[in-house]
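Dropping the structure in here first, questions after.
As you look at this complex, bear in mind that one protein chain is not there, while each of the others sits in place.
Take a look at chain A:
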Amino acid sequence: MAMRNAYIDQFPKEARVIRAILWSSFLALTIGGTLGLIQGLHRTNVLRFIPSQDYYTVLTAHGVLLVITFTIFFLVGIFTWAVTTSLDRGVKDIRFTWGWYAIMMIGTLLVGVSILGGVVDQIPMNADVLYTFYSPFQAHPAFYVGFVLFVVGTWLAGFDWFRTWWAWKKDNPDERIPLPTFMALTTMLFWYLSSIGVAISILAFLLPWSLGIIDSVNPLLTRTLFWFFGHPVVYFWLMPAYMLWYTMLPKLSGGKLFSDPLARVVFVLFLILSTPVGIHHQYLDPGIAEGFKFIAMTNTMFLLLPSLLTAFTVVASMEHGARQRGGKGYLSWLKALPWRDPAFTGMALAGLMFAAGGFSGMINAGLSINYLVHNSWWVVGHFHLTVGTAAALTFMAASYWFIPQLTGKEIWNRSLGLVQVVLWFIGMTFMSNAMHRAGLFGMPRRTAEPQYQGFDFEPAVGTVAEIDAQVALGAALLTLSVYLFITNMVLTTIGGSTSDAIPDNTYAGTLSGPEDAPVIIDNLKLWTSIAVVLVIIAYSLPLASIIDAGGLFGPGIDPWKPSVVADPSLVLESVRGVMP
C-alpha cells in the first residue's frame, strides 16, 4: 500500500462520490442498451417483444437514459476527477458535491418513473414524448420537473468546480489554468448559456401547459428553444470525450500531448460556437426564414474547425507516443501502440468512428443536402457514431482506467475488456452503416413499423431485408458489448482484488505547454462575452419572428397524447374531408 498514488489514495472522499456517479451512469447505459436492442429487433421485424403502441415509451426511455442520464452522469463524474486532479485540491465541501448528485438523482427518478408510466398501468403518468419533448406531445408534469432538477444539478456541479478553481487561483495567482480544469470550465460556460433555452422552454411554457395553467403553447417556439440547448448538448457529450483524448490518450500511448495551446483554442472555439447553430436541426421547419438557417449553417461549418484541429493534435500525440515506444516508419509506428490496453484501443476506435460520424455530419449540416436525409434513419446512423460511439465508447474505454483509480482494484479481466471495445466497433459498423443506407432510400426514423403497405423502398445495393438483418446483427453485438462491459465493471468492483500496482493518478504532459499560449486564451470572461454576442445575433431575429407569427403561447393548440388507437371523431372528420 505504501507507495501507491491512485486517485482513491489522493482524494478518498471525492472518489466515493465519483464512484456513485459513474454507477448511476453505467446503470443507465445497461438499461438503455437493452431497450436499443428491443427497438432494433422490433423495427426490422425480427422479434417483437412489445406491442407497437408502446414503441414510443421505449424510444423515449432509450433516448433519455442514454443521451441525458448515461452521458451527463459520466461527464460530471469525470469533470470532478479532472478539476480535483489538475488543481491538486479537493472540492471545497464534499456535502455540496453529494448534494448536487442527489438533485440529479431525484430528477432522474422523476423522469424515469414518468416514462415508465407509459407501460405500467399502476403508475398514473405518461411521458411518451421522446427525448426532444416537442409539443404538441405532452408529458406528465413530473417529467418536466425531473428534467429541470437534473439540469439544475449540473449547474450546481459547475459551481462546485468553479469555486474549487477560484480557491486555487487565490493560492496560485500567477499560474495558468491547468488544462483539464480549463476544459471543464469552458464546457460549463457554454452549458450555462445554452441550458437557459431549455429552462425557459420548460418553466415558461411546457410545465405550465402540462399543469393546465396555460391552454396552449407555440410549438415552433418551444422547439427552437429546445434546439438552442439541443445542439450545445451534443458538445456537452463530446467534451468529456475530447478531454480524455487530449489528456489520457497521449499518456496511454506512451507520450505527451502535442500542443496544450491548440487544445485550449479548440475548447474556446466550442465555447464560442456551440450555441448559435441550433437552427441547423430545424432546416425543414416552416416558419423560420431561409436566411436564418443559412446563418446557422455558416456557424456550423466553422465548428468543423475545432474537430479537425483535435484530430490533428490527438493523432500527432499518439504518433509521438508510439515513437517513444520505439515505433518507426511512416505508418509502422502504429504497430508500437498499446493495442492490448482496452482503454487505449477503445478510445482510438472511438476517435476513428467519430471521423466517419463527422463526414455524415457534414451532410446533415448542409442546408440543401439535409433535405435528402432529414428525419430519416441516416440521422440515427450518424449520431450512433458520434454520441453513441465517440462519446459512449470513449467513456466505456476510459472506465478501464478510471475504475481502478476509483476503487484501488485491478480490472477483473482486461482481455475481455479489449474484446468488449472491439465488439462495439464491429457492432456499430453493421448497425450504423445500415442505418445510413436505409436513410438514403428514405426509411424514416422514430417509427415502430417502417414498412408501409403498397410501397417498397429501393435500396441502392442489396435488399431491405439485408439492411434489416445488418441492423439486427449490429444491435445484438452492441448489446452483448454493453453486457460484457457491465459484467467486467461489477466483478471488478465487488470481486476484484485490491492491488498495489494501480498506476499513479496522472494525465499527459505536453510537448508544447501552456507557457506557449497567449495569456488571453485563459480570459474566460472575454470568450463568454463573445459567445453571448454571437447567440444574440443568431437568435434574436428568428425568435422575434417566431413569436410574432405564432404568438408567445401559440394559436391555440390542444395537447395531443400519442396513441395508435384511432379516435372515432377524427376518423369521421377525415372521411368527411375526402368526401365530395
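Here are some notes:
We adopt the following convention: contacts are C-beta pairs under 8 Å (C-beta built on N, C-alpha and C of every residue); 3 or more make two chains touch, one makes a residue touch a chain; residues count from 1.
As a convention for this text, contacts and distances are computed from a predicted model.
Choosing from "Indolepyruvate ferredoxin oxidoreductase subunit beta", "Fe-S-cluster-containing hydrogenase subunit", "Sterol carrier protein" or "CbaC protein", the protein name stored in UniProt for the chain missing from the display reads "CbaC protein".
Of the options A:Glu175, A:Glu466, A:Asp500 or A:Asp516, the residue whose C-beta touches the omitted chain is A:Glu466.
Among the residues A:Leu349, A:Leu406 or A:Met435, only A:Leu349 touches the chain that is left out of the figure. The chain not shown here is touched by just one of A:Pro51, A:Gly326, A:Gly509 or A:Pro555, and that residue is A:Gly326. For chain A, the residues touching the absent chain in the complete assembly are 325-327, 332, 335-341, 345, 349, 352, 356, 418-419, 422, 425-426, 429-430, 433, 437, 460-462, 466, 470.
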